[in-house]
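One protein chain is absent from this view; the other protein chains keep their places.
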Amino acid sequence: MSVALPAEAERTYDLNFARWVYRNVNGGDKLSLCMQCGVCSGSCPIGTQMDYGPRKLFMMIRAGMKEEVLSSNTMWNCTSCYRCVVRCPRGVPVTYILQDLASKAVEFGYAKKEDNTRFSKAFWWSAKTFGRTDERLVTAKYYFSFGLVEGIRKGLGNLKIALGMIKAGRMHLGASHGVKDRKGLQAILKKAAEIEAREATES
Amino acid sequence: MSGADQKTPGGKTKFTYYPGCSSQGSGKHLDESLRAIAPKIGIELEELDDWNCCGASVGHIGGGVLPNTALTGRNLANAQKQGPQDVVTGCAACYLNTHAGNEKIKSDVKMRRRVNEALSAADLSYDEDLQVRHMCEVIVNDVGVEKIREQVTNPLTGLKVAGYVGCQTVRPFASTDGGGQYDTYEDPKFLDDFAEACGAEAVPFDPKTSCCGGSVSVMSPDRTLHLIKEILQAAKDAEADVISTPCPLCQTNVEMYQDAINKKFGTDFNIPVVFYSQLMAVAFGMDPHKDASLQRNTIRSKKMEDMGKK
Partner (left out) sequence: MDRKPGVYLCEGCGIAEAVSVDDLEQVASGELKVPACKRHAAFCSEEGVALIAKDIESGEVNQPIIVACSPRVMTDRFTFPDAQVIRANLREQVIWTQPPGEEDTQALAADNLRMAVAQAKNSDPPVPHGEGGASRKLLVVGGGVSGLTAAREAARMGVEVILVEKGSALGGWARKWSRTIPHRPPYRDPQPNGIGDLIAAVEADPAVTVMTGALVTRTAGGPGDFTVTLSQGGKETSERVGAIVVATGWRGYDIARHEYLGYGTSPDIVTDIEFEELLANGGIKRKSDGAVPSNLAFIIPGDSERMPYSSGVSDRVAIKQALQVIEAVPDAMVYVIYEDLRAHGTAEEFYRQGQEAGIIFQKGRVKSVAADLTVTLDDDLLGQEVPLSGLDMVVLSTGMVPNSTNVDLSPAEEGADQLADDIDPAAPVKVARGNGEDEAEAAETSGNGAAENGAAEEGGEPALPGGPILNLQYRQGPHLPILAHGFADSHFICFPYETRRSGIYTCGPVRRAMTIADSQQDAQGAVLKAIQAMRAADASTALHPRVGDLSFPEFGLDICTKCRRCTVECPFGAIDEQDDGYPVLNATRCRRCGTCMGACPVRTISFKNYSAQMVADMIKAVEVPDEFEEKPRILVFACENDAYPALDMAGINRHRISPYIRIVPVRCLGSVTMLWISTALECGYDGVMLMGCKTGDDYQCHFVKGSGIAQERMAKVGETLKSLALEEERVQVEEVSIADSGRVAELLNSFAGKIDEIGLNPFKGF
């Protein structure tokens, strides 16, 4: 849980949003080093499919465009290839910033019900429940998050792949794998969330 | 660069081995082949006890920064119990998250305090400074390519290999001190060196560090199939017999979407995608099934299987 977003002001552009990102987004403190060269956007494998490339998104943050930034699909298209991170001449951790912006978008209800949101929720569900990722269950949960009919359609679309994987012994069919100490793991995650929440209210 | 080499009586270097979730599913053949070749190259792998998920590239979204780091903290706390030896993983995402989390915890007192507070909920704590390393970096820096060459009894002569490194195996740590300075981000050579040490021919392959779409390919392949297509096309243009990769997600993405790509783009790709460790297992003359796990590739490499039968 994060520090609350600045309240919606009556103006279009929220000057406090930039400062909020600088202070509360993982890697956001380095955002001020951005010199808008665009190497990140140019290096991005699917930047063309984003609403805004990272460069522009950062500029929008500075301009205080909270709504547009948090509801953009930019973060959801990041493949975490880290090309922008190693190429940024100013050492801005672009990928990390996008990842945490995605997290904040979910937290504050900006994320649209897009495929990726569902996937990350399914993924975290598996990690949280079993301590490990069960690819089969994550995929199934992801598909069925669209509803039963859509889930079956999507699942059938990939049936051939699934069958191939089963045949090669790469899709597990029995009970889920998991850590032995599930209780301990869940307690850790619960505690971590509590710490974040406590810190958010303290600051 | 290893922090604490633990030599076993057999003269092997001991590592705490973190297989990662894919080892139980799509990346089984990486895990199996790594475990097979390890003793040959002087490495003993001791599995990390009760390891959990690293968080991968989407964990933070569902969880948040601290819970995600706490996942890494739990693994490290368990590793610490097993001894001071370095932690090694073959999975790119596990390496990225665990290495990054470890470096963050080690350098940021506040972060360590917060993680330990969370770990205390399960009576765990992580107080030491372990090293988290990638298997490829260990092979480059500790084992050495020469050692691989020495172990080759069944050289893969005539096998053309396109070395597809992908992203997270080298980015963003390959050229950092913490990451062992083992290769470059833009033009890494180690995968080609591995292939050539095995007696194969490493073909020139431009998209060696291109992105396969990562988890976006899993979620929404429509957005990323063109990325995979370019990788396959380059391999085909280079007349590669197989694509070799260190990354389980790359392996799966590039392999399993070939049908879909052929349908979408009217191509006819059918290129096997194997792990470098499978190449090594075959080249070391080991069992093509039990050790090299060649049967786990959905696109099988007949050439490699034939070589394995010798």
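Think of it as A and B in the order they're written, each chain with its own count starting at 1.
Rule of thumb we're sticking to: contacts are C-beta pairs under 8 Å (C-beta built on N, C-alpha and C of every residue); 3 or more make two chains touch, one makes a residue touch a chain.
Small disclaimer: the values here were computed from a predicted structure and weren't measured.
The chain that is not displayed touches the following shown chains in the complete assembly: A. Considering the full assembly, A:64 is the residue among A:64, A:93, A:131 or A:184 that touches the omitted chain.
By the touch rule set out above, chain A reaches the unshown chain at residues 9, 11-13, 15-16, 18-19, 22, 32-33, 36, 55-56, 59-60, 62-64.
Please note the rule applied: only the chains that are shown with their structure count from here on.
By the touch rule above, chain B contacts chain A in their complex via residues 21-22, 24-29, 50-53, 55-67, 69-71, 73-74, 96, 114-115, 117-124, 167-168, 171-172, 175, 185, 209-220, 223-224, 227, 252, 256-257, 259, 295-298. Of all the residues in chain A, the ones that touch chain B in their complex are 1-2, 26, 45-46, 49, 77-83, 85-87, 95, 99-100, 102-103, 106-107, 115-117, 119-121, 123-128, 131-136, 139, 142, 160-161, 164-165, 167-172, 177, 179-181, 183-185, 187-193, 195-196.
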